[in-house]
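Following this message is one structure expressed as structure tokens.
For this depiction, one protein chain was excluded, whereas all remaining protein chains were kept in their positions.
Here the chain labels run A and B in written order, and each chain numbers its own residues starting at 1.
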Amino acid sequence: MLEALLVMALGSVILGGALGFAAVKFRVEGDPLVEKIDAILPQTQCGQCGFPGCKPYAEAIAKGEADINCCPPGGEDGIRKLADLLGREFKPLSGEHGIEKPKSTAVIDENICIGCTLCIQACPVDAIVGAAKQMHTVVASLCTGCELCLEPCPVDCIDMKPIPENVESWKWKFPVFAIQSRKAA
Amino acid sequence: MLRQLFSFNGGVKPAYNKEQSNQMPIAVAPVPAELVIPLHQSVGGTPRPLVQAGEHVKKGQLIGDPDGFVSSSVHASTSGLVKAVEPRLMPHTSGLSALCVVIEPDGKDEWGEISPMPWRDMEPDDVRDVLRDSGVVGLGGAVFPSYLKVNPGKQGHLDTLVINGAECEPFITCDDMQMRERGETIVRGAAILRDLTKATRVLIGIEDNKPEAITAMKAAVTTTGESRIEIVPVPTRYPAGGAKQLIRVLTGIEVPHGKRSTDYGVQCFNTGTAYAIYEALELGRPLISRIVTVAGNVETARNYEVRIGTPMREVVALSKAKPDTDRIVMGGPMMGFAMPADTVPVVKATNCILVGSPTLFPPPPPEMPCIRCGECARACPTDLQPFEMYWFSRAKIFGKAQEYNLFDCIECGCCAFVCPSRIPLVDYYRFAKSEIWAREKEKESADVARKRYEYRIDREEREKQEKAAKLAAKAAETKAKLAAAGAADENKALIAAAVARAQEQKDRG
Partner (left out) sequence: MLNNSPFVRKPASVQMVMLKVLAALLPGIAVYVWVFGIAVLVQIAIASITALVAEATMLSIRKKPLRMFLFDGSALVTAWLIALTLPSIAPWWLTVLGVLIAIVIAKHLYGGLGQNPFNPAMVAFCALIVAYPQLMSQWPAAGFTDAAAELQAIFGARHLDAVVMATPLDALRTALHTPEAHATVSGVFGSNAAFGNIGGKGWEWIALGYLIGGLWLVQQRVVTWHVPAAFLGTLGLAALLANLVSPDHYAGPLFHLLTGGAMLGAFFIATDPVSGSTTARGKLIFAAGLAFLTWIIRVFGAYPDGIAFATLLMNICVPLIDMYTQPPVFGYKGRDAGGRP
């Protein structure tokens, strides 16, 4: 009886020691969580989540201070990825932060623009070029569609235009034959 | 002379149906009432339009200027009036439109200024520029700008230049007929490519189901007297005409995905491309027409020389489509794409207009579950595990699909051809690939946005500090000025103190 106990005790000590050693020795230095979360966020820096940018939101999620469903530009897809990463339950996008919209870019109506530079100051990614009293324009390829330039514009000359699908960006759809055949039968 | 040939794994033997369209000589398709020339016809950037509505253009005039390193020029394929530069329906499955130059022919078909290029005396880079400006792209269907491929590689010369006349897709005979009728030009074009790439030998691979083309090409080599060019019949098996598969068959070299074939001392051009290169350099003619096979559900299947921009409907009309026609396919039955309408124009990629009907191409039977029988893996010419890729693509686990080498897939369709469960496997791969591309693009732009945002934050911080520093400096300056007045008295006091100390020491001593 005593022998058995001793053997078991010894075994557990040895195994525990080995596991502890392995944990220290083979520790995987992973990306800090904030970086991983930030990598999933769409980087529009729009602030719709209530934080001043994607990184602060990522930090808040990592600390458990914010929910994962506050990012409208990331959409359901983004929430799903966050849920996967953090092992949390998927939730639909919370309505108070906005709704998921098709990807758009800002377009300045050049006839109305008065060259006030307010939008240039508001743009988080410096995608608007121009100078005081000169007409401004949006560099479409850099625009993240955050809409932060809309509000400061005193003459309402900025519009959000959805990015049209073209031959290059067109995507093959998920094959649907399986569903059709099921209906047919 | 017997050459040792190699083989690739997999492949299938579909019904070839080539005798339909290779009975009659190539006919020249008439100039249509309206030419619609898409600007985006090759891999890479969309050329910028150089003409405006109302302008008159000559045949062969540059109308689209290459944009970026990977891009190719576009030319007017006849003389006439530019009616519009506007988005038109593209020959693309998506049914989307893109910018096209619409030309109303004036009936004169007048060439602009063209002259032969003294390419032998030109720098290689200049020859490449000529090819880019002539709009020569791969005419086998991939439409990769040829000037980027006319390149001797790192070693400074190629061991083998492969000219691809295999034409393994069923129904298509455009290369076959061109080799039969215009073999000499192709051989001369191959010779130009041989000299430009400094290739030791040129192997022209032709599937052995085209004996007439093989004979014609062998005769052409003799007549032209070109050396180091050899016609090699290769066994008929789809997809022997895939560039990598043909390189493998002829040289034994397997070029891995994502690697340049020139790194292995090989390069591959289509026979039609060799023809176009001859025309561009020796005659100075840009690429404005190509040979197109019209086959399938038509009365008289045949090959036509068609001006780029001719609506497909007009070409099909020459062969008379049968009444039960339900679709127009660009390309062959294995890899072709269904067109959104028959009004789309013939482009540089159009090797075949395949007219379909429900009897010729019956709708796919219902898809059954995969039973992992492995037929697809045995048919795959790139040694992939199609059912695994299918499984993960279907489940949208794209990372796993990529681990099973999804991007090595050439979409040849062999797997779907043999699948007993009739699964549209290639559709799943196309879906997964375009999803992955879209995601990568999204991620790239997010990374750019993040970087720019961080830079902006840094800049704002720096500006704030600079401002603060400037303010502080100014404040210090004012303070210094104010203090300057009192400073003189202070100095006097110090001197007095020093004098006093000295006096003290003297007194002691």
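Just so we're on the same page, a residue touches a chain if its C-beta (ideal position, glycine included) is under 8 Å from a C-beta of that chain, and two chains touch if they have at least 3 such contacts.
These numbers come from a predicted model, not from an experiment.
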One chain isn't shown here. Among B:His56, B:Arg327, B:Lys443 or B:Arg456, which residue touches it? B:Arg327
Can you say which of B:Phe6, B:Phe69 or B:Tyr455 touches the chain missing from this structure? B:Phe6
Go through chain B and note every residue touching the omitted chain. 6, 8-9, 12, 14-15, 93, 170, 244, 248, 251-257, 259, 263-264, 326-327, 329, 331-338, 356, 361, 363-366, 368-375, 377-378, 381-385, 387-388, 404-405, 408, 413, 416-422, 424, 426-427, 430
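The criterion applied here is as follows: only the chains that are shown with their structure count from here on.
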With chain centres taken as the means of their Cα atoms, state the distance from chain A to chain B in Å. 33
Under the stated contact criterion, what part of chain A meets chain B in this complex? 38, 41-45, 53-54, 124-127, 141-142, 144, 165-167, 169-175, 177-178, 180-181, 184-185
Which residues, counting only chain B, touch chain A once they are in their complex? 40, 90, 92, 94, 96, 98, 364, 366-367, 424, 427-428, 430-431, 433-435, 438, 441-442, 445-450, 452-453, 455-456
